[in-house]
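What you see is the complex with one protein chain gone and the rest in place.
Letters A, B, C, D and E mark the chains as written, and numbering starts fresh at 1 in each.
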Amino acid sequence: MVLDSGDTAWILASTALVMLMTPGVGFFYGGMVRRKNVISMIALSFIVFALVSIQWVLYGYSLSFGPDIGGIIGGLGLAGLTGVGQDPTGTSTIPALAFMMYQLVFATVTLAILTSVFAERVKISSFLIFGLLWTTLVYDPLAHWVWGGGWLFGLGALDFAGGTVVHISAGFSALAIALVIGKRKGFGVHTMEPANIPMALLGAALLWFGWFGFNAGSALAANGLAANAFVVTNTAAAAGALTWMAASWYHGRPASLGVVSGAVAGLVAATPAAGFVGPLAAIVIGAVAGAFCYGMMLLRIQKGLDESLDAWSIHGMGGLWGAIATGIFASAAVNSYTGLLSGNVGQFTAQIVAVGVSVGYAFGVSYVLARLVDATIGLRVTENEEYVGLDISQHGERA
Amino acid sequence: MVLDSGDTAWILASTALVMLMTPGVGFFYGGMVRRKNVISMIALSFIVFALVSIQWVLYGYSLSFGPDIGGIIGGLGLAGLTGVGQDPTGTSTIPALAFMMYQLVFATVTLAILTSVFAERVKISSFLIFGLLWTTLVYDPLAHWVWGGGWLFGLGALDFAGGTVVHISAGFSALAIALVIGKRKGFGVHTMEPANIPMALLGAALLWFGWFGFNAGSALAANGLAANAFVVTNTAAAAGALTWMAASWYHGRPASLGVVSGAVAGLVAATPAAGFVGPLAAIVIGAVAGAFCYGMMLLRIQKGLDESLDAWSIHGMGGLWGAIATGIFASAAVNSYTGLLSGNVGQFTAQIVAVGVSVGYAFGVSYVLARLVDATIGLRVTENEEYVGLDISQHGERA
Amino acid sequence: MVLDSGDTAWILASTALVMLMTPGVGFFYGGMVRRKNVISMIALSFIVFALVSIQWVLYGYSLSFGPDIGGIIGGLGLAGLTGVGQDPTGTSTIPALAFMMYQLVFATVTLAILTSVFAERVKISSFLIFGLLWTTLVYDPLAHWVWGGGWLFGLGALDFAGGTVVHISAGFSALAIALVIGKRKGFGVHTMEPANIPMALLGAALLWFGWFGFNAGSALAANGLAANAFVVTNTAAAAGALTWMAASWYHGRPASLGVVSGAVAGLVAATPAAGFVGPLAAIVIGAVAGAFCYGMMLLRIQKGLDESLDAWSIHGMGGLWGAIATGIFASAAVNSYTGLLSGNVGQFTAQIVAVGVSVGYAFGVSYVLARLVDATIGLRVTENEEYVGLDISQHGERA
Amino acid sequence: MKMIQAIIRPEKLDDVKRALEEKGFIALTVIDVKGRGEQKGITLQYRGKKMEVDLLPKVKIEIVVKDGEAETAIGTIRASARTGRIGDGKIFILPVEMMARVRTDEVWT
Amino acid sequence: MKMIQAIIRPEKLDDVKRALEEKGFIALTVIDVKGRGEQKGITLQYRGKKMEVDLLPKVKIEIVVKDGEAETAIGTIRASARTGRIGDGKIFILPVEMMARVRTDEVWT
Partner (left out) sequence: MKMIQAIIRPEKLDDVKRALEEKGFIALTVIDVKGRGEQKGITLQYRGKKMEVDLLPKVKIEIVVKDGEAETAIGTIRASARTGRIGDGKIFILPVEMMARVRTDEVWT
């Protein structure tokens, strides 16, 4: 189709918004670790961004969106962006390069979320290698399956902006890696106070802001569907913020970190659903997400699991709930799909399958990769380096 | 009318920009309070955002923009966003949902501005209740009167992006509440040094950035008028920054907080005028705003009034000046309206009336609401909680 | 031509993005100076923004883009924005006011970059005067020569988004001023630890984010060329980040400030090239920029030159490399221009000439201006003021 | 000589500094500390439960004075730092055997 | 009276505070410091080269106690701050000639 300047303007703006989410994750996480690891945490987000940007241009985009090979993976036909041009292709109204770039920022933020489990203990060289393997072997195939014409897409599973590809995959990968990398020294023994809560709140603000590009941009056009996704995103975030706040208030005081964690939970849950459900369903989806992810966080802590910054409980479980909720609340009034509430059991099961597959694939491959890297070059820094902190030991800097 | 993708792209982008203003206010204010209340101040902005987001979707939008009831208030016909769809309505070229969402972020930032007067002493539970009452009983009616087809609109008062609805209402409400909630302990006795000036500057940067969405987005289209509003906004901000800087330099040193306060004063004053006046008028409007609001701040301090972060002197008085200036400088070369300078006395009086009504309504209702909440559940924390700081006493966190 | 709402939406959004770069520079630089000068550094960026905003509206835009006078400068026909209206002019599809505003934010960020060399020692009053002279006598003419129809444009030199006008001019001016203003007391004697590395990283994130508006906006339309520029920008930044990281790793540890400095180097180098080269060339351009600018920084330090925050080595030399690289890699597949690799030697020499002229003009005039201001009112604060820090001595504030 | 260490409320620092100045005690060193007194900080009621905020921000002033001046200095600090409410602080006197100036070779004992 | 100054690991502060509390030592002052011990901080291996991180964050606790109580306080701190690894810290005892309360006119010597 012919290029539409309005649609293109919106996609370019959305891409910039989503780009900001990667440092946003960095500041969100960086504010929550201990003082001696703040820079390390933010630096990881920049390094992720640079690394995946190059990987994606060289071959990642092609693996995800290149010519389908048996429903499993894309071919290398688009490697180096050969043939990815300034004109729209197919039914698209935006430049092929804009679509590629928009997908790039999704790939980067996914790996950024995953840094949660590496917090305060990862060796930077090992992280670089692991990250490259992970984005190639976990993210790229999943993106192909769901969005690139792969087999999950064929199954009819709905995922508007990446509940499975981004959030479930990052969250459950984090869970798997947590089992391999082990707890931070002193976890559960000393209190580990967040270094800089205002910084974490800044990160959350950037995330909320950027998420409008993430979800509303996924309409790939500046149209009514984008507006719907925008509203659903914001509404779910607000509802999640309020229920997490209420739940944590009930257990003590309403921490600011709880408010924003709830918002992120709502944003995550809205991600697969934003283009399929309406604003009132968004309230339910977000509200459940806030309370549910809060509970999952408590469960994680109770189990003594050091998945340090809750990629699993918020992104993994929030994404899981959002994907299922899409199968429940999808409404023909919004888009041409219906869910369980409209009597469409098929959609609901398709969602469950997609969730199951994503969970299993992400968890399994990540576990194997983490063991591999750990067994060869070691994922963790030495005990002394961990004690001194990664800022000094890995970067030679002090916050 | 039919949907225009360019206009829609710009409104969606503008909505995201304005959304960022709410945490922007949080950081701006958070940097200026004492260290023990920084988190509290930022958290209030997030809580405001979540609260008003849900209120607006449930019934706030309907009260403001629903079917007019006697010029006073909108009916509940649009409650729960029933009938607010993906298509444009009337002469609009953007999705009805996009318009709703754009208005939502205005409602949130207005309540965020109002947190100024609650700084360092409000009980969070009382704030939640007060905030909900205020946005429902002050903001929603005012928005209806000016933008929703209510009686002030009928009078012909001009308010491009919210000088009355947003700034006068927040500013004069803050003044009223200041009389009820009382001074912070130690106000005027001890120096209260701002905790983190760079954080306040960051907030100001986000405000300036977001304000382009606020004012230029109010054209509701990506057109020449939007461009004019964009230019007027920036020019007035710059002029305000320079005059406040000069005035404060004259009295001592040019503090960075003065520079950005002047910019905010200019932005506020540009808000009602942006779509009606040209760039040279913007220099005058902004320059006067910077010096005038600086004087109002000095007056407030001299009167011993603890309207802590100057919502009144900057937003209230800046909005008042901007609304009147619109009646002076409105030019047919920009839009189809003229002001006093073009000999249109009628417009000037309409502006005065609108200002008077907004000031009176906001001040009066806010005063009553504040007394009510204070008399029942109490607006303030206990003296000990105030001494310890709201971060710990209300949120259990330390910055 | 007729106004295109999509193009206008993108330019307005881009303008907002670029606006954010000026405080972005403030935070980037502010985080790298010593604690006692953090506010000063950020404040300079706000002051620059306000000052140039007014200058540009009054006469700066006219000098740059007004009716050409002998290829040297624009006339005052557009002073006070007379005749700069809401409609597009010529072949443009965006409001003339939008184009003016977009150019304004370029002028501001250029002067912001230049604050590097004034860090921690400039008298604020002198900076105001110098800044006004510089933007008028260096920036405005250069902008006219390259973009406003002046003589360099006639030569056929390519500069997509400001490699010469913005980066070479700021960078080499900084070099010249460094020779006049002299070293900070204690430079090379005491270690000068950066006050707040996370703040510098935040500034870098805002720069990267805003740069999409800078480069992709320079297509002045939401089209395939904008998408290409967007991709080239991001790819070069990522490559620059990785090579600077690798180079600094080789010499010790991979500092986070190195990662983002490399990204900025890549962004700078991409600036002149973004609309003329493809993504693979961007990898080369960015990769070379990261390593090359790192080397230039080492050289500067080794020479004992206190061009404090590396405007010269990153912007000056990065811009120089980018401008030359444009002459090498320009490809007809991207835009209608070719470079050396396609056998077009003429383009390559045109680039060299443009670089030489910009370097010479910026360096020469800046040197003279700096001496002039230094000889009359003095560029530096007193030794005691410098010791106490500019935050207190110039602004009366503490970070 | 004596070192007087006074732990006071941060918001009283300006008052204390001014009062000391008037009595001729110019030189001093200030340190940000956290502390709790015998009553264990401040107890807040929170939804029925009690919560103790035990380490509150305080400011520590250190002044080294001649033996005979300690009395006056302490009196001045006490008068200017007192609010009468719990948390006003404590003053300690430690013996100092010698004081030396870095800039010159002066020494006091 | 005696001033006990104990320099300990920051992560042990809660334990030490609690232990002191149990023994009846409520009042104390806490200061963030950096320090290095005789073994010059921590040595890291880095690509063949050694790198010394010499100033590590520590916490200093100051408690003023009656002469007879010093022994117990020191024992309590030692027991609760010890991990057995290098960097556990040091304890110093300084003589205090007088302690005064700001809020009242009480004085202890």
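Criterion: a contact is a pair of C-beta atoms (placed from the backbone, for glycine too) under 8 Å apart; a residue touches a chain by one contact, two chains touch by 3 or more.
The structure displayed is predicted, hence computed values, not measured ones.
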Touching the absent chain when the full complex is considered, from E:Leu13, E:Ile74 or E:Met99: E:Ile74
For subunit C, residues in touch with the removed chain: 35-36, 186, 190-191, 382, 384-385, 387-388, 392-393
Touch list for subunit D against the chain that is not drawn: 3, 17, 21, 26-31, 64, 94-103, 105
Missing-chain contacts mapped onto subunit E: 2, 6-8, 31, 33-40, 54-55, 58, 60, 74, 77-78, 81-95
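The definition used in the following text is that only the chains that are shown with their structure count from here on.
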Touching both subunit B and subunit E (chains): A, D
Averaged-CA centre spacing for the pair subunit D and subunit A, given as whole angstrom: 51
Intercentroid distance (Cα basis), subunit E paired with subunit A, Å: 44
Per-residue multi-chain contacts in subunit A, two or more chains: 4-7, 9-10, 13, 196, 202, 222, 253
Interface hub residues of subunit D, defined as touching at least two other chains: 46
Inter-chain touch pairs (all): A-B, A-C, A-E, B-C, B-D, D-E
